[in-house]
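As structure tokens, the structure follows; a few thoughts come after it.
All protein chains of the complex are present and in place, except for one that has been dropped.
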Amino acid sequence: MIKVSDGEIGSREFFAILYVMMAIRVTDSTPNLLHESGLTASWMIPLISGVALIGPVLLLFRLVKKYETGLIEITFELTGPFFGRLIAFLIFLSVFSSLSLNSRNYADIVITMYYPESSVLWILAVLILGAALYIAHRGLEAIGRTALLVVPLFIVTSVCLVFSTTNEMNYLFLFPIAGSGVTEVAKGGIGYSSLYADVIIAGVLASQVRTFNAYRKASVWGLWVSIGKMAIFLAVYVMVFDFHAVRNIAFPYHHLTRMSMVGTIANRMEAVYLAFWYAGAALHFAAYLYISAFLLGKVIGYKPFKQLLFPVAGTAVVLGMVPENYLEGGPLRMALLYSSSGMFLLLPVVLWGLDRMRKREKK
Amino acid sequence: MIKVSDGEIGSREFFAILYVMMAIRVTDSTPNLLHESGLTASWMIPLISGVALIGPVLLLFRLVKKYETGLIEITFELTGPFFGRLIAFLIFLSVFSSLSLNSRNYADIVITMYYPESSVLWILAVLILGAALYIAHRGLEAIGRTALLVVPLFIVTSVCLVFSTTNEMNYLFLFPIAGSGVTEVAKGGIGYSSLYADVIIAGVLASQVRTFNAYRKASVWGLWVSIGKMAIFLAVYVMVFDFHAVRNIAFPYHHLTRMSMVGTIANRMEAVYLAFWYAGAALHFAAYLYISAFLLGKVIGYKPFKQLLFPVAGTAVVLGMVPENYLEGGPLRMALLYSSSGMFLLLPVVLWGLDRMRKREKK
Amino acid sequence: MGDFLKRLFEGAGGDQQASANDVPKDPFSTNLDDNGKRLEELFLFPLNDALKFRELTTQSGQRVKVLFVTGAADTDKISDYVIKPLLNSETEGKQGLTDEIMNHVLTISGTEKISDFQAAVLKLINGNTVILIDGEKEGIAVETAGFESRQVAEPTREIVIKGPKNAFVESNDINHSLIRRQVKDHRLVSETAMVGVESPQKISILYLDHIVDRELVKKVKDEIDQIDKAAILTLSELEELLEERPYSLIPSTLSTERPDRAASFLNEGHVVLLMDNSPDALIAPVTFWALFHTAEDQFLRWAYGNFARIIRTIALFLALLMPAIYVAVVTFHPELIPTDLLLAIAASRERVPFPTLLELLLMEITFEILREAGIRVPAPLGSTIGIVGALILGQAAVQANLVSPLLVVVIAITGLASFAIPDIGLSVMTRIIRFIFIAAAFFMGFVGIALAATAMLAYAASLKSFGVPFFAPLSPHMPSSRDLFLRPILKKQWLRPLSMRPRDAIRAKPKGRSGS
Partner (left out) sequence: MGDFLKRLFEGAGGDQQASANDVPKDPFSTNLDDNGKRLEELFLFPLNDALKFRELTTQSGQRVKVLFVTGAADTDKISDYVIKPLLNSETEGKQGLTDEIMNHVLTISGTEKISDFQAAVLKLINGNTVILIDGEKEGIAVETAGFESRQVAEPTREIVIKGPKNAFVESNDINHSLIRRQVKDHRLVSETAMVGVESPQKISILYLDHIVDRELVKKVKDEIDQIDKAAILTLSELEELLEERPYSLIPSTLSTERPDRAASFLNEGHVVLLMDNSPDALIAPVTFWALFHTAEDQFLRWAYGNFARIIRTIALFLALLMPAIYVAVVTFHPELIPTDLLLAIAASRERVPFPTLLELLLMEITFEILREAGIRVPAPLGSTIGIVGALILGQAAVQANLVSPLLVVVIAITGLASFAIPDIGLSVMTRIIRFIFIAAAFFMGFVGIALAATAMLAYAASLKSFGVPFFAPLSPHMPSSRDLFLRPILKKQWLRPLSMRPRDAIRAKPKGRSGS
């Protein structure tokens, strides 16, 4: 039965957006950070991050349900316009810097792994942000629907990749099971929990999701599927490469694709994985770009925020090009992740506290 | 004229079931047993077995006609529940052990003759019993109808095989005509009559045959066609290979197929015979499996006996795999055949006696 | 399931228009205008301009309303046989005016009295004209159906060189007529059933009462009764809904576009279903032989017809097994091939970079695309398909080292053979099963083919279509006219229908028959 669309996004689309925002992290240099801090137990870090996020996420759900609107509106409501803008700006900074760093990072990956001619670096960064800009410009519905169409393909690709490399795995490489020690792993888990803070960031879109139930369902599924995927891939990397080697491999996902074999048909399938990965990256950036512009619009109080997409994307490309090479971006990313982790874990708690205080005042 | 089926089986289908149950014996190691005991006169053994079976079969016909039901129901009626169950269990044991031994035997044949990689032994045994399980699961009607469709093909194949090897035959190899001596041959004939006891075992299905006449006609035809085929093939083996050689040939049927030539078209036709033989084997096991499950159902008083098919098939595969190689199974088979021969020859006689006694008591 | 229940319950609470079956069975009132207004509401007048009505007064001053649906009714018929006589009629305002008009005035052949709105709506959407008379509690439905339809034309699917050349069209009435012309027997029963909960459509169930197995008719009718769907537009939909095993590859009904074939099925005791909008008849039950035979086999001389059948049997086996045998032979049983040929194959395969299975699947899928393209392409582009097809299945592909020449021949023969299979169902089935055989051959060689074939044969043999086994009367064996792989001459095909009647008293004792 055909019916006219109401312009809002449903739970599946929202899940797909969360998936493209978070799950793609397994393919960039994030696993290196986690391997560095968790050693053989790195696969536990995302799980711990997930546990750390349970509280803030639940509080966020309560707030969204109560106020029936998005995170930013709630912040404005509870903290007043000045702090509201400040918080929105901080979130924007975190999202934007991640966008900028990653766009460079992804262009670097392509060049390092597939087209070893550095002259195309600019072109690649411009192209991918250009595609993302186009998609983001078509609106949140477009991002959600496109993501919903391709996410099943990404999931199938990931499963294929894992299965096609089973021959290369050695589960003994996973031992010692505790890796760098329980404390280290737990610290890493909490420190890197901002890797999944997207689930809180995406709260700014809550008002555009059809129902609260859809929002909650999609958030929960998006979070655990992304975390599960990261945990599995971290374990796979260690099992395939051994953790000594994996620390020195810049982009383990792409090395893994080189090992994928489909019988005797094709020598190497990496180009196929490359295509899917790049399509996913374009969607990832589209979502980030959309949220950046949305937040910036809130900060400067500019309603037609879609017009901000182009300047945001342009600035992101230029800033991303500043570091000489992708290794310089590494420490920056780590600092960013640690600092924003704190913010995202605390934000819902603070908001909830303010909400309680208010209620009490009213009484 | 189209009409709705009544769920019972007719005489042709019942004949086809008996044929796939008995006639396939020419292709396994049964001929070796007979050659061993009959030497050049081995072809007489099945004929003598047939003569020995005349009495019991006729008595069985009388009983079936009188009680208008199957063998097991008659046994329960005449001997009471305890002995009834015991006899049913003995028949089950004989059918099941034959099933189990043969499934291994047939898988062995394929491996020895066609795929000399022993790693597929399990797979072959599982596959053939899997196919048989599927067919048996579709019910007796399915077995009967499928058998009726393919039995003409089997008969044509057998005739082709015999004709295509006429060049290699030497009728002088059949002499001395008496083989190991008249007594030996007669003893063998009676001892191995259980090879055709299937005609008595199939009496358990009598109640599912449309009419008594159909049952009798199909039994008589099934018996003599199978016996005739065995006699002819025994003679052919001796004529082609000479009886000294045939004693050392494990599977004379399959060696015979290797000699089959169709002009200059194809070097060797054995793969074609293999296909037909394996199809026949699947049906053979399907019938055995069905009867086993049926009997087991009667023994443990379990009505929906089709659910027993799977455990029975599974156990058969596992037990069949116990012997190290197919030669170990040989003595077992011989013991089994001798002991069950007695049982099957006597069973109708005993039942008939009980029936007479009862009648007299009533008077 | 939960989803379904949810929808069901939520739907039940909805406030909406009643479907034709749910139109209240309210009786007409005696007020002509009230009745008119009520019908207008049901047809969403004035938004909807489908319902037309014409008010008129008879000679004696009686007010009458004539209602009909445009497109459904034939306006010429209404003018000639309804309005003209009504205008000229002189009725006296007495009791039983309705009867008076029905019996005295209208000059049309089909009239019926109706007394409630449900009947009126059903009649109207089926093209009838409804006459409402002021002061009467009953109306008259007049048969004026005038749906547009195609002329009777030649069949496009079941083509014969020799034999009748008319095909069913989309009109149920014309199709009835085509069958009645073939079967001139007063015992040809035509029952009517309605399907479709929301927009009911008529289905005609035809059978020869003295030949058919009553139980079969009952089964078919039961199945039709159980259909619970909003709207059924064509016989193909009905076919799938009647299906006992909708996922199975083997159909349990057959559709034919030839009235002569439908008639001969009737004579063999099958049930024939007809429906408006469908230029074919649905035959139930179906057996393998019905799928395998063509109409032409019976029209040609005994020898010619059987020659065609033999060729077709070979084609069926080739279409099913040829690629599987190729894979099995190349992979497991090279000894089957003469040495010279073997060397030639090996030499040609040397340059092909793919494994045999992949090569074969590539070609098979290309061939399937070729076939699909051939159906979908508009007629003027037909010749282009030929060129393109020849490239892929020909020299170019071989020269590009994509396939070996032998394989091209194998695929071509297989494809050709599958074109020779008469029924679409059987043909598609063959094509799908072929892939199963290829897989079986790839894993186990001839052993795999044999096991797959036996299992599939057992499946097919155990199937029943409306209680009739798929391979009947070959397996299980039943007395028949022996028109199976080959057909006997017509004199020998004569089987006295009585002897087969399961309800015939003499033959009814199940234990009394020979059963052989």
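As written, the chains take the letters A, B and C, and residue 1 is the first residue of each chain.
Everything that follows uses one rule, which is that contacts are C-beta pairs under 8 Å (C-beta built on N, C-alpha and C of every residue); 3 or more make two chains touch, one makes a residue touch a chain.
Every value quoted in this text rests on a predicted model; they were computed, and no experiment measured them.
For the chain that is not shown, the touched chains among those present are A, C, taking the whole complex.
Per the touch definition above, the residue from A:Lys217, A:His255 or A:Lys306 contacting the chain not shown is A:Lys217. Among C:Leu391, C:Leu416 or C:Ile489, the one in contact with the hidden chain is C:Leu391. Interface note for the absent chain: among C:Val121, C:Leu188 or C:Leu300, the touching residue is C:Val121. One of A:Ala279, A:Leu319 or A:Met334 touches the chain omitted from the figure, and that residue is A:Ala279.
Residues 3, 7-8, 10-17, 19-20, 23, 42-44, 47-50, 52, 54-57, 66, 68-72, 75-76, 78-80, 82-84, 87, 121, 124-127, 146-151, 153, 156-157, 169-170, 196, 198-201, 228-231, 233-234, 236-237, 239-241, 243, 246-249, 251, 255, 276-280, 351-354, 365-366, 368-370, 372-392, 395-397, 399-402, 424-425, 428-429, 431-432 are the ones on chain C that touch the missing chain. One chain of the complex is left out; on chain A, the residues touching it are 1-6, 8-13, 110, 114-115, 124, 127-128, 131, 134-135, 138-139, 141-146, 148-150, 209-214, 217, 264-272, 274-279, 282-283, 286.
The working rule: only the chains that are shown with their structure count from here on.
The geometric centre of chain A is 54 Å away from that of chain C, both derived from CA atoms. Inter-chain spacing, taken between the CA centroids of chain A and chain B, is 68 Å. Within chain A, not a single residue touches two or more of the remaining chains.
Not a single residue in chain C touches at least two other chains.
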